[in-house]
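The next block holds one structure in the form of C-alpha cells; read it before the comments.
One chain of protein is taken out of this complex; the other chains stay put.
Here is chain A:
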C-alpha cells in the first residue's frame, strides 16, 4: 500500500502549518493542501490584523521553531485592564486589572500581526524536508478505504495518506464531506477591526471595555499602534463600516476615549460577523478537525487562534505517541483520545465566552451594577485574579507538552 504522505492537512492558514511543523519534527511526512496560490500574501504590508497570543501559544511556536523569526515584531502584553462603560461616559470606576508581574511567567501574552506570523509559517514549511506544501489547490473529494484516505484535488491530482486533518475553517469542507454536522448560532453582532496610530505610548497595556452594543478591545502593537476589535449589532456595524475614514473615527472617538492622545487610522478596516460554529464530532475514521473547523468561537477574548494551537498541541502529542507505540495513528480509538482531550476544554471556553458576552453586552441597569460589583470583587481578591490571569495566558487545564514549550 502506497501513501504520498502520512498526514494530509487541508488548509494552509495558521493551525495547519503549525500542526505540519510539529508532526514533521517528529518524523511524520506531511502534505499541506493550501487554497492560497503560491506567493500570495508575500511581503504583505501592514493591514491591521493581529493575534493576541497567549503565553502557552507562544511556547508552542517556540517549540516548533517559528517564534525566533517573529519575536522581534511581537509586542509583549504586560497588563490587561477590563472596564465596563458606556460610550461618552468614560470607564466605570470598578475596574479589573491584571498585571503579568503577579504570575511570574513573563508577559501575559504577545500581540503579533498576521502578516509576520503567516510569513514565518510559510518560510518554516518551505524549509522543512518532511513537509510538502501544495499551494493553489482545493479538495473536491475525499474517501476512506481501509487504512488509507484518498483526496481528489480540483486540478485532478490525487493524494493518499493515512490520516486527513481538516484545518479549513468555519465552513470546513473536510468536515462536511465526512458527514460531520455543525451546531451554530449567530451572536447578532459583527466585529469591526482596525489599527490605530496614536500619540501617547500604550505601555504594553491591553484594554477591554464592555459596552452595551458589545465589547471593544484595544491591543498594543509595536510602536505607537494598537489593534482594535470592536463589536456592534450587524446593522450598526454595516452602517459604520460604510462610513468614510473620518466619519468612522468620529464614531470610534467616544468609545476609544482620549487616554492615548490624538489618533488616526492605520491600515485597512475589516468586519467579521460573530457566530459560533461547533462540529458535532472532532474526529471520524482517518479524519481529525482542528481550529475553526472544529470550533469557531466568539473572538471576544482573542481565543480563536489560541484554542486552535491547543488542538495542534494535543493532536500532535496523541499522534506522535501512537506512532512510537506502533499503533495505527489514524485508527478511531487513537483519534478519540484527541477528541476527549479537546472537547471538554472547548465546551468550557464556548460557554464562558458566550456568557461573558451576554452578561456585558447589555444595558440593563441591574446587570451593569452586578457586573461592576463582580469586576471589583475579582479585582479585590488576588487569588481569583491570578486564576484569571493564568486562564488568559492559557496556562490552565491539561496542557499538551508543546504548549509547555517541551518536545513530545
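One rule holds in what follows: contacts are C-beta pairs under 8 Å (C-beta built on N, C-alpha and C of every residue); 3 or more make two chains touch, one makes a residue touch a chain; residues count from 1.
Everything below uses one rule, namely that contacts and distances are computed from a predicted model.
Q: So which of "Peptide/nickel transport system permease protein", "PadR family transcriptional regulator PadR", "ABC transporter substrate-binding protein" or "Ubiquinone biosynthesis O-methyltransferase" is the UniProt name of the chain that got left out?
A: The chain we cannot see is, by its UniProt record, "Ubiquinone biosynthesis O-methyltransferase".
Q: Kindly state which of the options A:140, A:243 or A:332 is in contact with the chain not pictured.
A: Looking across A:140, A:243 or A:332, the contact with the absent chain belongs to A:332.
Q: Could you tell which one of A:147, A:224 or A:241 touches the chain left off the display?
A: For the chain that is not drawn, the touching residue is A:147.
Q: What chain A residues would touch the chain not displayed?
A: Chain A touches the missing chain through residues 1, 26-27, 146-148, 321-322, 324-328, 331-333, 336.
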